[in-house]
Every structure is written in C-alpha cells, then in structure tokens.
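There's a structure below that I have some questions on.
One chain of protein is taken out of this complex; the other chains stay put.
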Amino acid sequence: MKILVLNCGSSSIKFQFFEMTNQTVLAKGLVDKIGLNGSQLILTKQDGQVVVFQGEIVDHKIGIEYVLGVLTSEKHGCIKNLSEISAVGHRVVHGGEAFSSSVLIDDEVIAEMEKCIELAPLHNPPNLKGIEAISDLIPDMDQVGVFDTAFHQTMPEYSYMYAIPYSLYKKYGVRRYGFHGTSHRYVSERACEIEGSEFCNKKIISCHLGNGASVAAIQNGQSMDTSMGLTPLEGLIMGTRAGDLDIGAALFLMEKENIGVESASDLFNKHSGMLGITSISSDLREIHKAAHEGNEMAQLAMKMFDYRVKKYIGAYTAAMNGCDYLIFTGGIGENAAITREGICKELSWLGFDIDKETNNKTHGKEAVISTPDSKVKIMVIPTNEELMIALDTLKIIEKK
Amino acid sequence: MNILILNCGSSSIKYQLFKITNNENQVLAKGQVDRIGIDGSNIEQKVEGKEKIVIEAEIKDHTDGIDFILKLLLDERHKTIASINEIDAVGHRLVHGGESFSEPVVITEEVVQKMTDLIDLAPLHNPANIQGIRAMQKLLPGKPQVGVFDTAFHQTMPPEAYLYGIPYNFYKQHGIRRYGFHGTSHKYVAQKACDILGWDIREKKIITCHLGNGASVTAIKGGKSIETSMGFTPNYGLVMGTRSGVVDPGIIEYLMKKENMSLHDVVELLNKKSGMLGLSDGFSSDMRDLAEAMDDGNEDAKRALTSYAHRVKHYLGAYAAELNGLDLVILTGGIGENNWQVRELCLTDLEYLGITFNKKLNKGLRGKDTKICTDCSKVQVMIIQTNEELVIAKETVRMVG
Partner (left out) sequence: MSETIIESIEEYGLIKKNKSTKLFSKVGIVGCGFDGQYIARVCSSYGLDVIIKESSQERIDNSIRKIEENMDSRIRNWGATESEKRAVMSRIKGTTSFIDFKHCDLVIETMPTLGAGRSFEARKQVFEELEKVVSTDCILATNSTTVVISDLSENLEYKERCISIHFMINSVDSRIVEITKGLYTADWAFEKVSQFVHMIKRKAIPVEESVGLISVRMYTVILNEACEMVLEGIGCKDDIEQLMITGLGMRQGPFTIADIIGLDRISRWMENLFNEFGDSRFKPNPLIKRLIRQHHFGKETGRGFYLYDKYGEKIESTI
C-alpha cells in the first residue's frame, strides 16, 4: 500500500511518498517558491539521486500536478499509474477544537477546516488548497487530515485558558491550542518504544526545537501543557519569533513606533527572535558560528534561547510533579549538541544529568544522552511527522 | 528617629509614621488620603488604642493631601507628635527606577530628573511619586527624603533573564526589557525568613511568591534577585485579580481585528477585565469569594483558581530549574498570607521538587509568620507577612542616620 504525504505551506509543498508495507520512503521532495520567480521542484529518489525540475509553478494545484507527474514519470518516477496511490495524508496546521485526532476528509470536514482559517490565516488556506488540488486531480482519492493541534486537545482547562474574559473563549475560541502536535506525539511514543515502557504511565517533556520551537508536557499518554498558544508566536524564542513577551511591551512599542497591528505582528513574527537579537541570522548554526568567533550578541542570544527552554522544562516538571523522559527533536534539538548542553547543564537538582561526551557525538540520530544515573532519561529522537501522518492515514483508510 | 513613609498613587496617598530605634520599630500612626482631586476626597488616620479620625475635605492635589497628613499627625486627639520638626526624615515608596537605581537613594534634583525621564515607562506611577516628593520639599523644606524603588531589587537579573526576544535595538532605544516589581517586598520576606530560620541568605536558593492584588514570583540566589515574573509592565507572569499575566502576544492582533479594539481598549481589557475576573466569567476577582464558591461547586470559580495555581506551579518549577536547587519557598502578600485554599492549590503535588506541603498546618492559617511544610520536607515552605513600609523606614534611617 502506497501513501502520499503532503505538507502545503504558503509558497511551498513538501511531499513524501511511502510504501507502507515496510515503511520505506519511495520518493520525497519539495516544491519551492510557488508563484514566485525561480520556482522549482526538488525530488530525492529512493537511491538518493536528487533531481531539480525548473520552470513555472504558478500555484499549489500546478505544483501538486507536477509532483504526481514526476512520481508517475518513466524517467524519474516510482509508480506507473496514479491508481497505485492508496491515499493522501495532509498535514493541516489548525484543527481548532473540532479535531482531536486525524480524520478522513469529506465536505463536512472541509467546512470545519474553513472555520479554522480565522485561527490560522496563514497556514490553513494553503492546506485547503492542497486538499482541493488532489480532489480535482484524482477524484475519489481518500484523503486524511492530520492536525498539528490535535494532540494538544487533551490539555486540561487550567492549561489552555488564558486569564482573559471567558466570553472571548466562548465567542471566538481564544485559548491555547499548541502546535507541533504530530511531532510531540511521534517522539514521545517513540521514546517509550525504545525504552520498552508503557506510553500511558510515563511523564515526558518533549522539546521540538526547529525554526519554530515548542515544548510539551505529556502525561498518561496525553499532552497536558505546551508552550505555543493561540498562535505559534508564544513560548520559546524562535528563529524570527519573539516567543513570550509582555503584552504591555508590545503595546508600548506599537505606540512608540507608530505601527499598526499588522506591522506589529510582522515585527514579532518575522523580525524578532534570534534574528532580532543578533541581527545576524535566524539560523542557529550561523549564530553558533558567530558566537564561537566571539560575537557577544550571538552569545547572548544563545543564552537567552537555552534559558527560555530550561524554564519550560522546570515549569513542566513541576506541573507534572516529575519527569521520566526529556526528549530533544527538530532541526536544532536533533543536531545542536551545544544547545542541548546549554539547556541541560546545571539542571541536576531536578534530576537531569547530561553526558557531555555522548551528547557531543549525537547528531540527528536516536540516542540516550544522559548519564547512567541521571534520574531523568534525556534522549534525542529525530522527528518524523511525515511517517506519523502516513501511519495515521493508513489506520483511517483501513478502518473505512 | 521618626520617619514618615509615603506611598503616593495617582489619586491616593498611603502613609505611616515610624519611630525607629536600635531595638524597637514602632508605628506611631498610619492612614490614607483618598480621592485626591475627586469629589468626596477624604483622609483617615489610625493610631493603635485610639479611635480613628476621618475627615472629609476638599483635597485638590498631593500637596493639599500631605498638608492634611501633617495636620492630622499633630491632631490633639491622636497626639502622635507635638511638632512637625519631630519628623526626622521622609521615605518614599517609588515605583519605577528603570536601570538608574538599584539601591535606595537620598532624593536630589538629579534623582527627580531621572524619574522624570522614566515617566514613559511608568506613566501612571512616576508622576504621582514626583508630586509627592515636590509636596514634601515645599511643606518640610530641608528634611532629608529617601526613595526606595520597587524595581531596584531586580536590577541584578542577568541579561538572558531581562531581555525579550525582540530586536535588541528596542532595548537600547526604548528601554524595553523586564524590570520586575514588588522588589522591596521580595527582598524583605526573603531576609526575614532567613532570620527566623537562622540561615545565611547568601548561601540559600529561595523563591518568594508575593500573591496580592498584583502578584509576582522571584528567584533569589545569594541574596540577589536573578529573575522575577513581572516584566516591562506589572501585567506579566502570574494571573492576578483583574490582570491577565502571560498571554500569547498574537492575541493583540486577534482582538484588535475581531473586536475592533484600539490599543487603549486592549490595555484596558488585559489590565482591568482579565485575570481572575475574566477567568471566572465575571464572577469575582476576589480570592475569598472564589475559594468559597469553589467549595460550593462553582465551575467558574474552579476554573479560575486551578488556572491560577497552575501558573504559580509553572514559576516554581521554572525558577527551581534556573536556581538548580531550592531551599525555601515563601508566600506573602494579602492572598499568600491569608488565603489557605489558594496556598493549598499552589503547593500540593510538588514532591518531585522536594516540597511536601502540610495541609493540616496550613488550613485556616492567616496572618502569621510560620512554616507550612512537613518536618521532612526537603524544601522549607513559609508564610511571611510583608512589610514594605518598615523596610523603607529602615532604609531611610540607614541612608540619613
């Protein structure tokens, strides 16, 4: 059985094509700069061969058409016919309160997803475009939506409520939703699988540190708290996002700089975070390099980043009254040993003891990086949201 | 020495007259001027063992108010002091000292100038504070005045704690950073608890929770504040009576677009309609009412209180992580000192952090400096009654004495 997984962003489409019988990736790739000058499709074949297809890709539908065309092509494809695709799984960013698990997409689901556009005006529309494109191109194809917010729907009320008038929650759904749910779910389940322990009786803190970054507290197999909120802006300091910020400071700035909401939103989402502090880059690797060369702002930014993560780890340890596993994942979490060390050093009182040597050797692979007698097991687990989406898709169409 | 302590708000002045000697601190009188510049302005003064005096009068401004205070202190019925010359110095509780003040200061023109420069950061508080200083200069010329800033104690925070993840230029240009407040209170209760326990504060890791109408948590290491939960403004961190504390900054855009609010409306909403009042769907911002209602099974009250406690726990954990250790947790402020239900919600199920809370000891307890953990608790938990005025009085004596 073969499943195509699509992740449609505002100007890109990431895809992976799975053979589910042995969970192998037949092909994967990226459609980039949709609607922009220099649009292209980059394909990585099963044997590692990379092919770049250049040309005009005006919108998502055409992008997906090319993806399907490439997959079925004689020269670079891996299937002969579109009918070999059993189902398509979509990553959908915001499922609001309507979706607490993955679903088979039908008109009703699409209608619900459209309602969520207000909550994720940047993300949900391209997700919907992807779904529409598949329906147009391969009518009757089974499609499954896997939501970034779904895993966090188990948060208790005291975690997800903001201390603002309750009517705003009832009227508009202003509450904490959390994101990266698929990733947090994957790595926390995987940690228990590796350790041979029962997912539903462990206390887990998972740190998804990538360009976007969030921490989740997982207890009884359920997310009980997470650092992103109504929008993906809240919580940790990210590449270009500010994370937690005194609203008073935000409003003060808006008045001082005489900017409106949209510019302010741009400021906190696109010009802040590591980029804003350092004015060097939003890419942590470049910041590490600058810090290493003695750039003080880069050093400070790294400290701020680590510090914020550390605080969340402490907070969630308290909230769960304990922690069994601490997991690092996402581009930074999987690869940046220096960041992992920065976060975990001087955290021994809470039971986190990192083994510096093992940590330094761990890049992008599964490993336990705590000392043998550390009370909490610290692990690195590369995330695999696409596989999770494929598995969810498979589960749902098999049930059908 | 007799020290008059003033806390000037925008339309009120709270005051206390202390007699500070080497072995005794005595409150000679205390009182409050209310509704300055508003119809129905009044002043009331209490002296222990005597009937309180209330005067309704037209009080136009802070100078008027302080003039009344001095008159009342001389009032025959209370006989606090015989002449205003018996007041040796004046201590002011000041709100925002920005990055200029990390210690109490003797007030000079330069200090007032710096406070004026900081009005942008504390537009409500600093002007009132300055008016109080000016009035004193006029009415008690030549008497030394000392200022103790609410932000001063937190000036020891490291940059990774006080900076926000926004362009660094906004810090340099507009001073946007975390300042923290309630500094005098946090400092006082930490020292007081160490005195009671016979500890040297420099060797201890302490978290102080000032839970009152405003609320903040501070992590103290080596006697210094290394982080606190309030930020650029006092509306950050914990849930408060009507203040929201931490929210997603993305909410601004959402509210302004959805509800068609202006900046001003958003500030109002988050400061005056949010917090416990908002969480309880308008039920109450008063912890006593909420605790009572929760016992009766009120869901709105429960939601508000559990959210409140959850946030406190977050900070306890976060700061324990920051301190990499914890010896003592202190509760203070009106709610921390008096509301046992709230204390129980905030401090149970924290054994992993070494906190074993003693529900029995805690129940019904109010207004007492005492331990509320079990004997075997790794971390000590105490209630300490805060007394900012006394700290200011002592600092004033130290500065001018």
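For clarity, chains are labelled A and B in written order, and residue numbers in each chain start from 1.
Going forward, a residue touches a chain if its C-beta (ideal position, glycine included) is under 8 Å from a C-beta of that chain, and two chains touch if they have at least 3 such contacts.
What you see is a predicted model, and the numbers here were worked out from it, not measured in a lab.
Trainee: Given the contact definition stated above, which residue among A:I57, A:I105 or A:V146 touches the chain not shown here?
Mentor: Only one of A:I57, A:I105 or A:V146 touches the chain omitted from view, namely A:I57.
Trainee: From the list A:E84, A:E262, A:E296 or A:E398, pick the residue that touches the absent chain.
Mentor: The missing chain is touched by A:E262.
Trainee: Per the definition of touch given earlier, which of A:S86, A:S281, A:T358 or A:T371 contacts the omitted chain?
Mentor: Answering carefully, the residue with contact to the hidden chain is A:S281.
Trainee: Across the whole complex, list the residues on chain A that are touched by the chain not included here.
Mentor: Spelled out for chain A, the touching residues are 33, 35-41, 48-58, 62, 65-66, 68-70, 72-73, 137, 240, 257-260, 262-263, 267, 271-272, 275-276, 279-281.
Keep this in mind: only the chains that are shown with their structure count from here on.
Trainee: So how far apart, in whole Å, are chain A and chain B when each is placed at the average of its C-alpha atoms?
Mentor: Distance between chain centres, rounded to whole Å: 40 Å.
Trainee: Can you tell me which positions in chain A touch chain B when the two form their complex?
Mentor: Going by the criterion above, the answer is residues 156-159, 161-168, 172, 174, 176, 229-231, 233-234, 237-238, 241-256, 261-262, 264-265, 267-268, 271-274, 276-279, 297, 300, 303-304, 306-308, 310-323, 346-351.
Trainee: Chain A touches which residues of chain B in the complex?
Mentor: Residue positions touching the partner: 159-161, 163-168, 170, 174, 176, 178, 231-233, 235-236, 239-240, 243-259, 263, 266-267, 269-270, 273-282, 300, 303-304, 306-311, 313-326, 349-353.
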